[in-house]
Structure formats: C-alpha cells, structure tokens
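The structure is given below, and queries will be raised subsequently.
Only one protein chain is missing; all other protein chains are in place.
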Amino acid sequence: MSNPNSIEHIRQDFVILDQITTNDCPLVYLDNGATTQKPRVVIDAITDFYRQNNANVHRGAHYLSDKATKAFEQSRTTVQHFINAPHAKQIIWTKGTTESINLVAASWGQQNLNKGDVILLSEMEHHANIVPWQLLAAKTGVVIEPIRLKANFTLDMDHYRSLLKLAPKLVAITHVSNAIGTVNPIKTLINMAKEAGAVTMVDGAQAISHFAVDVQQLDCDFYVFSGHKIFGPTGIGVLYGKEALLQDMPPWQGGGEMIDKVSFDGTTFNDLPYKFEAGTPNIAGAIGLAAALNYLNQYDRKQLHQHEVQLFHHVFDWMTRQPNIRVYASRDNNAAILSFAIIGEHHQDIGTLLDQQGIAVRTGHHCTMPLMSVLGVAGTVRLSFSIYNNQADAQAFIIALEKVLELLG
Amino acid sequence: MSNPNSIEHIRQDFVILDQITTNDCPLVYLDNGATTQKPRVVIDAITDFYRQNNANVHRGAHYLSDKATKAFEQSRTTVQHFINAPHAKQIIWTKGTTESINLVAASWGQQNLNKGDVILLSEMEHHANIVPWQLLAAKTGVVIEPIRLKANFTLDMDHYRSLLKLAPKLVAITHVSNAIGTVNPIKTLINMAKEAGAVTMVDGAQAISHFAVDVQQLDCDFYVFSGHKIFGPTGIGVLYGKEALLQDMPPWQGGGEMIDKVSFDGTTFNDLPYKFEAGTPNIAGAIGLAAALNYLNQYDRKQLHQHEVQLFHHVFDWMTRQPNIRVYASRDNNAAILSFAIIGEHHQDIGTLLDQQGIAVRTGHHCTMPLMSVLGVAGTVRLSFSIYNNQADAQAFIIALEKVLELLG
Amino acid sequence: MSIYTTFDQAITYNESEIKTLFANAKGWEGKYRQIMLLGKQLPALADEYKQDTHLVKGCESQVWLHFQIQDEKNRGYQFAADSDARIVKGLVIVILAAFNHKTAQQISDFDIEGYFAELDLLKHLSPSRSNGIHAIVQAIREI
Partner (left out) sequence: MSIYTTFDQAITYNESEIKTLFANAKGWEGKYRQIMLLGKQLPALADEYKQDTHLVKGCESQVWLHFQIQDEKNRGYQFAADSDARIVKGLVIVILAAFNHKTAQQISDFDIEGYFAELDLLKHLSPSRSNGIHAIVQAIREI
C-alpha cells in the first residue's frame, strides 16, 4: 500500500470523501477515531438486505426469515474468524463497545466482584471503560485503581507491577488510546494480569481498524469493539468472551430470543450466544459489519497500517518542528492518532479554523477526561488517520494549520 | 385507502415484496408482527447518510459532524411529534422495545421498587415485557401479578380491578397483543392504574404501526416501541417517558455522551436525553426511523388501518367457516393480527406447507409462552397484516391454506 | 410396548429405498405427501419414553431421540425417535434410514448434505430453519 495507486483505489470505494464542504474546500476527513467512513460494499450490503432479505431472524420458518437468519449467523462467523475466536457462539452482538463493556460490568462484574475487590484500569481509558466500572463500584463497593501514564505517553509498567500486588480481580485496558494513539503492550499486560490471577478485558475500539487482532494469541478473557469504527454501520458492536466465562455469566437484559422457557412461575435461559442477545438484534448492522470485515480481508492489513503510520509520521515530524505546537503522542508504537495543541490557544478555536478549510478533526476531551487532566489540558485537537487518507490529506492539513497559526499569531 | 390503487401505490415503495420465493411462488408477506418491510425512502435515508453525512454526533465541531448531528437530533424531534411528546428530550434512543423495557426496569425499577412491591403485567405480554421484570424480581423481591385473559381474548377487567387493590407500584401492559391482535383499552387501563397510584408503562411495539399514538392523551408514564416494526431499520427503538420521572431516574449504562464530567474521584452525568444514551448511538438507525415516520405521515393512517382490518376480517370470516380451524383472536378491537390452529395438526407443519407456497407467516409461541399456556397450546400460526398487504395476499393465503388442509386431510 | 420393539420397528427403510420413493414424488406436493406418508409409519414412542431429557434442543416441535448400540461387535447404532409434528416425523424416517445400524464412524463419514440434496430436501437441513432437522442430525452425530 505504499503504492499510492492502491490508496486511490481504496479511496474510490468511500464515496463520501469526494465532497466539498465549508468555503468550497474539499473534505479532508481526519476524524477517524470518532467514526470511520463506509465503503460502498457495506452500504450495499445494508441496502441489499432491506431490498431482498429483510425478515426477523431465528423466529420464522419461512423463506425470507431463513435467508435473513443465514446472513445474520454467517456475519457472526465472519467476526469469529476476523478475531480468530474459537467458536461463533463466543461472539455476542451488542450496540457497540460501550454496551459490550456495560454487559461485562453488569453481568460478570455483579456476579464476581465484591466490596473491596480491586479493578485496574488505566489513566488513558475512554469513559466507556471507566464509567461502567464506576457505576458497578457504586453498587458493589469494588475499588478502581488507575495505572499511571508516563511522560512519554506509555503506561508506567512499574506502577502496573505494583498495582498487581493488590491482587486485582480484573484488568480492563484499552488496546490503543483513542486520544493519544499509544498502542499498549497488550500481550505483556495480559500475561502479567494472568499471573496475578486477574480476568482481562481489552477495549479494542481503536485497535481493530488498524491491525489484526487474534484473541487466542492475546489470550484475553474479553475483547470488545464497535462496528462503526471499523468501516461498519452504527448501532452494532461485539463482545468476545472465553466460553467458560460467558457460560457462567448470568443474563443481563431480558426479553425474546434469550430465553428457553418463560412462565410466570419461572423462566430458563437460552444457550450462548443468545442468552445475551435479548430482543430483535440489529440484523442489518451485523450484516453490514461483516461486509466491512470482508472488505478489509481483501487487503494486506500490515501494508494499510504502514501507510497510515507514514502519514502520521509526516505530520508528527512537521509538528515537532513548529515552535508553538505541543504534540501529545509518541512517534513509536502509535496507531496513527495524534493529539496536539497550539501553545496558548484554545483547541476549539483551532478546530473551528481548520473546519473553515474543510479539515475534519476532533477537538475536546475525546471522552478521556482523566487523561486530559493528567496531560494538564482541558482538551486537545486530535488527528486520526485511516486507510483511505492520502498524502494530499496530510499535506492539506499542514497547509491549513499553517494558516491557523498565521490567523492566531 | 379502501381505494385499491393507493395500496398498489404504497406496495411499489416496498421493493422487497416483488420477489419469487420457494417453488416459484411470489412472496406473500404476512409476518409483519415479527418485522415490517422498509419503504424505499427509509433505505435511501440510510444510504444517503452513509454516502454524504456520516460522522459521529455531538462530539465533533466540523462540517460533517454538524450535518450528522442535525439529522440525528431532527430525527428525535420527528419521533417527538409522531407520538406527541411534550419535548424532544423525553425521547430516548434505544436498540428496540426490549432494551427500552430493560432500561425502565433497571433504572426506574431498581430505584423505586422494593421487596414485596407489586407489579401488574398481563397474561398476554411478550417476553420482552415479562423477563426484565422477572430479572428485577430476582434482585429486589418485587412480586409480579399477571392480569388474566378472558375467553374472548380480552383482559379480564374485574380481575384487573381486584389486582389494583394490591396497590401495585407499576402497571406494564401491551397496547396490542403481538400473538392474538387484541387492542387493549389502554386509556381505561391507564386511568385505573393512575387512580390506584401506579406508574404506567405501555409496550407499543405492535400498536405503533397500526394507529396514531398520542402519549399526552394516553397520559402514560412510559411508552416504548421498536423502529423495525414500524417500517424503520433494525437496531433502533424508543423510550418515551414523562420528564419528571426521567429526570429522577439514575443512569443505567455508562460511557461517553452520558456524562458531564469524569474523573477517577467521581463522575457527574449529562442532562436528558443523553443521560440514558451511553456510547455512539445508532445514528443511521435513528435517521432511518425518522424517514419511516415521515413516510407514514403522508397518509391518512386511519384509512390505512381500515384497509388492514378489512383484509383481516376477510381471512377471519373465511376461517371461522372452516370446521377444522380454530381461531385465536377476536374479530373486533383487533389490530389485524390473528393466530390460528388446524385442529389436531402441529403449527410447524402448517407453516412449512404455507412456506412451500410463498406464504410467510410465523409459527410458534410468538415470545408469549404464558399466553400460549393460557390458550392451552404449544404454539399457533400467526398472520399479521400491514399497510402494503392487498386483497391478493389475503386470497393467496386462503388458497394456500386450503391446499394445506387438503394435504394434511 | 418396550422401547426395543420400537427400535425394531423403526428400521423399515434404508437409504436407497428412500431415494426411490422421493425420485417418484412429483413436485413439492408429491414430496410432502411422501414425507407425511413416511411420518405415519414412524412407530410412536410410548409416553414413558418422551422424557424431557431425551428432547432434542433447537427444534420448534418436540423431538425425542433414543439410541442403543445394536450389536457389541460391529457397534452399529439403533435409533428410535418421535415428534409431535408430522413433517418432522417423516424426515426422521429419512434421517434414520441413513443412520440406522451404522457405527459412529460411518455416521460421521456419511454425506448427509449430499443425501438431502439428492432428495431435494436440503433446505430442511439449514441450521437457520427452526424445524429442528439440523438439530436432530447434530444430536445423532454427537452421540
């Protein structure tokens, strides 16, 4: 993919990119950490489903419901293979990363954690991997300990080691920071957690679109991610869990599909994965996500990521040469996400002036307020690259930021 | 809409209907209770969103995120007006009816109900309006009392009256039965519940696609429904609640968007509706649902429903003339949904043989096992009509069922 | 009636007889008539053998499945099954005609998809159908 032609080829699959925004500027989409764009095949998969196969799944015994159920369950298998899960029943459909984590906290957490038990998170977690545990803590009295960040934007392994001495019951950690791009040494973190006897949950929301994830190789207990951040639709996400853990967990939400028998005298529950899938699922969402994963599977993902990192390095290196810019990201072990500030300026002003030039970046706390407070800022401007960004995007960003510097200067 | 031309006009908006299924038979889709088909404008709204406006909502300050947020919040307003809610912030996006009810049970229920408190449901509830309360009961010790069904398929109002003497804290009841089509006298039920001091929740999953719902006129405390059952996408649903109740309720799921400030020392929550919308919402789903409601708003809904009921009566009257058929539905106060059995035959055999002729109906317990046990059956065959069904569908069904009777005879 | 009687009765058809029957059935109606005719010939399990523990999971209708090793030397299996649905009963005969008297190895080697495809009944085998035929085949294979 260092071949720019291939990127232009990919770009053409994302029709949204070819548009004019504010002040007649072409769109430069660098907000991929918030959500990714969808290739034609994903949009087509959704459209085709509604135009040809739409029916409720599992419940019907007719031609359409059979087609819909097949496509839906095939999508589960696609996810299974994408993350190399042992079995499709370990793939639970959720609304997104946030719901996946809430499910683990409410079901596994409530069942297995008691007052005084320790949970380790990190200072760089997204609110989605903080607040569910805080809600659980308010109910159960578990204690949350954040692993500290070092000045070089990586986790403080010494601090982690010392926190592991508290014999935490759970280590829940992000694979990649959505705000500063750090790729955590997740395999090492998991191994250490296991040695300390902790269950492990990995927030893969930002990792999954950048590199291959193998849950068996990682040997994590739970892995979660969102469809919309990996070129799939909104409203669909995944919880992967080890079978033994999922089997033991009580259901969380109740309703159709997740039951075996219901009566007012007592109700029994369905097997995995259905036990955790109450109600009509986001059928079109699951099918769209599978289409996105199949789309990615066509490519050499390592090459795609190299390309993203190349763009990231280009901007990173330029930024570090600007006296007034402060970068919050490390150049290495970064998934092509970067936060920065112009010294003395408000991130919102920078975002507004970039937007005037068609550049879409995100400004604010990026749902990582504890991290912002560690960095000593209220917010930053964040750039996040994806497979369809090209050198022209990186260059347009730099030119636009030079203009911002001039306007503010 | 008694004008058959108008129906044919509507039919053309639903491209899926024009297809050949098993044994070269054209599709006759009578499984609308399970899920409805989507008109072209809904599919287009989703496609357009992904092709032109896709961005994460609320979080960005750029051109695309502004367009996406506008469309998303405009969709909330569309729902608000559709059910005549006082304010858009009383419209909470969920995954569907099931999640809406789980939210009420987990948030309002856990906060307001204590051991021994009584909840009234009815014997005709969908599992989605039973199991969440049973899960709550297992945690809190609340007591569930089902309102009995009479032989004419309506609720036993005397029994209801006597149960109200138990001073229930909540009456949670379906507007329309998904299995037998009964339209409950919901306004009366709500009034009586209020007099008894109970909070009321109405499961509108089956009602909303058949007739206008005015939550202020009903004066219910909560009203819930699913997008996919009213011509909208899968993975989106609505919880309406009275503002004072919603304000008092604690958040359920934690994550981005639902917070005000997060720190490891303590977190505060956002205002309505965001307090209940953790994580990236199903943006395309909300926009698709709004397109569906706007589509319906073009028509005289009373006429559309008269048309459905006409088809229902046609089949109902034919069935009651067949000696071997037992109908589980009342002719009056019915939302055009009907369960039946062929005496001595298994519902699954009937479904299979209808499917051979392109007729899509649902067989089984319809996620209403307690109702099935009251009816004394393991399951039924269910027909459910929608606005795009025509006389030819009804006739094709009758001819197909005659063939089934002959084959089984 | 002992369950062993039932086992003896259940083995009336073999695979090739079934294929002949279906080859002669005309159209979907002919095929379903044939399935239901077969279903009528499935010996009923006595009520005492219709225990919940013998129910096959994942069927919308109820399907009870029993088996025994027929002969210690060859270790062939004998099956007895019943259902409350007529089409399932017929399909049970179709399935048992293929699996009865076979060893675990023979059962696992048998190309059930090919067999159902030849009979033009393949869609019944789909795991996404709620008729339970897939579940019955799975249950037999997992014995």
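Observations on the model:
Chains: A, B and C, in written order; residue numbering restarts at 1 for each.
Methods note: a contact is a pair of C-beta atoms (placed from the backbone, for glycine too) under 8 Å apart; a residue touches a chain by one contact, two chains touch by 3 or more.
None of these values were measured; they are calculated from a predicted model.
The chain not shown here makes contact, within the complete complex, with A, B.
Touching the missing chain, out of A:Pro132, A:Gly235, A:Gly285 or A:Gly364, is residue A:Gly364. Among B:Arg40, B:His58 or B:Lys89, only B:His58 touches the chain left out of the display. For chain B, the residues in touch with the chain missing from this view are 57-61, 66, 69-70, 73, 271. By the touch definition given at the top, chain A reaches the unshown chain through residues 22-23, 345-346, 348-349, 352-353, 356, 363-364, 378-379, 403, 407-408.
Criterion: only the chains that are shown with their structure count from here on.
The most distant chain from chain C, with centres taken as the mean of CA atoms, is A. If each chain is reduced to the centroid of its CA atoms, chain A and chain C end up 47 Å from each other. The distance from the centre of chain B to the centre of chain C, with each centre set as the mean of the Cα atoms, comes to 38 Å.
Rounded to whole angstrom, the centroid-to-centroid distance between chain A and chain B, based on C-alpha atoms, equals 31 Å.
Among the residues of chain A, those in touch with two or more other chains are 59-61. The set of chain C residues that touch two or more partner chains comprises 60, 130-131.
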